[in-house]
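So the structure is just underneath, and the comments pick up after that.
Of the protein chains in this complex, all but one are displayed in their positions.
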Amino acid sequence: MTELAPLRVIEEVPAYWRVVFDYPPFNVADATLFQALQDLLARMDACQSLRVVVFESANPEFYLSHFDLTGKTGNITTAVGPSGLPILMDTFVRITRSPVASIAKIRGCVRGACSEFVLACDMRFASLENTRLGQPEVGVGLHPGGGGTERLPHIVGRGRALEIVLGANDFDGESAERYGYVNRALPDAELDGFVDALARRIASFDGRSVAAAKRLINQVSLPSADHLLDALNSFGAALTWPETQQRVLALLKRGLQQDVDFEKRWPAVLGRLLEA
Amino acid sequence: MTELAPLRVIEEVPAYWRVVFDYPPFNVADATLFQALQDLLARMDACQSLRVVVFESANPEFYLSHFDLTGKTGNITTAVGPSGLPILMDTFVRITRSPVASIAKIRGCVRGACSEFVLACDMRFASLENTRLGQPEVGVGLHPGGGGTERLPHIVGRGRALEIVLGANDFDGESAERYGYVNRALPDAELDGFVDALARRIASFDGRSVAAAKRLINQVSLPSADHLLDALNSFGAALTWPETQQRVLALLKRGLQQDVDFEKRWPAVLGRLLEA
Partner (left out) sequence: MTELAPLRVIEEVPAYWRVVFDYPPFNVADATLFQALQDLLARMDACQSLRVVVFESANPEFYLSHFDLTGKTGNITTAVGPSGLPILMDTFVRITRSPVASIAKIRGCVRGACSEFVLACDMRFASLENTRLGQPEVGVGLHPGGGGTERLPHIVGRGRALEIVLGANDFDGESAERYGYVNRALPDAELDGFVDALARRIASFDGRSVAAAKRLINQVSLPSADHLLDALNSFGAALTWPETQQRVLALLKRGLQQDVDFEKRWPAVLGRLLEA
């Protein structure tokens, strides 16, 4: 086992790693978390034996919660990573392009840029009883900037993508599966066993086959870098809009990133956020 | 409230309008209806406060029934609208491109060009007990000409799109949801409340966020104008085929656009339409 705060890498076998997010209190996606993902990607790229990575959380209430809204995002939307794209996008794009298969095993809340993280993973399996997944950005005066608007229409179709993004609300496990937002939702007691069996199975296969198959699927299923960059640039502009800043402040004042109860349910208040 | 026969606009709040189709007896899509939609689009384009429009019907048995087959279609496939495309296409394309979110709240029958209307809306919610949705054109010697063949494959996948279009049959609410033809089907008693809550939620958001998110999703989810025009031109040619005219006459003779019982169930007879 290797320790890399804010995530741990557990090498189940040389071909199969579990990556456990453990960044109290809420696994917020800030510059530190993205740096850890960048370090992880470098290790994945350097490891010839690796076939599959499972991403999970040490906190059953929060998978990854959302993009940090208190300013701790460093230069992740401006500095570029190894792909030549800004760090935020580089992280997600390199996961999609990696010859290693990636599986998001979801329990708890995962919203906004963190929903975009799981959308960048090859597969998504969610707890039926314990999942709150969504893209609430539009309710904060923003919009998805890390690939959500580019990836969701391909996965769930235009109508459901527009509902997810413009409605800015949470989806539970059952609804997320029905829409195709996740591959499937499993009873919480079966989730670990299902994902572990799938990961061990993939880990037993020839890495060249896994990589070749994923490369072929990528050719017909990945959004263009131009479209992704357009979204990220537009997101950066939206962060500066006065009404957006007003909405962000209203959320922080109500307890976002501080109060655990509010952190669990904040998309529920977005339709009345600026009311007295 | 503003009266614009054959539809009414109810301004719930400045950011949220309900548009109620009320064009007895069956809400048939003829030149008058398309003119009303063109007028509505001009009003929508001119209104800065608007975020979301819900389209519904005053008649629980017919949402919009289908393209008029008695010749009252004026020049809607030839004269061009503000987008430079023929009125039929212009109407649907401008709904998809509008910065305003559009929601089809479906009760009753909605077929052919009217199915294509709801496919042009951003989201579709249908009554579980009271929906008959389909593209029956192929059974009339025609084919969808208003975007159905271009939009359905993206939404439901090629196999289900081919079944919907080549099978030319009705889908009830449950099947339509299962195929992804509508976002979801809700028990009829819950439909109004669900859609109203979603619309009020979107209406509370910043219009720039709604517009930017929709623009990004549109970039990766809208069919090209060339493909849409190809379908419309082919549809225009098919209208002149002798066997098509024979099928249209057979339907009119049996009661289409006249008899309410036949109007409700006419796709059921298409497999035996030319039998004695």
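Note that the chains are named A and B in the order they appear, and that numbering of residues resets to 1 at the start of each chain.
As a working rule, contacts are C-beta pairs under 8 Å (C-beta built on N, C-alpha and C of every residue); 3 or more make two chains touch, one makes a residue touch a chain.
Just so you know, these numbers come straight off a predicted model, no measurement behind them.
Of the options B:P86, B:P144, B:G173 or B:G207, the residue whose C-beta touches the omitted chain is B:P144.
Within the set A:L41, A:V54 or A:V156, the residue that contacts the chain not displayed is A:V156. Checked against the full complex, the candidates A:S49, A:S209, A:N233 or A:Q246 give a single residue touching the omitted chain, namely A:S209. Only one residue from B:R51, B:R94, B:R160 or B:R201 touches the chain missing from this view: B:R160.
One of B:L7, B:L128, B:L152 or B:A176 touches the chain omitted from the figure, and that residue is B:L152.
The chain not shown here touches chain B at positions 137-144, 149-150, 152-154, 156-163, 165-169, 178, 180, 223, 227, 230-231, 234, 238, 241, 243-244, 247, 270-274.
Seen from chain A, the chain kept out of the figure touches residues 101, 121-124, 151, 154-156, 177, 180, 182-184, 197-198, 200-202, 204-206, 208-210, 212-214, 216-217, 219-222.
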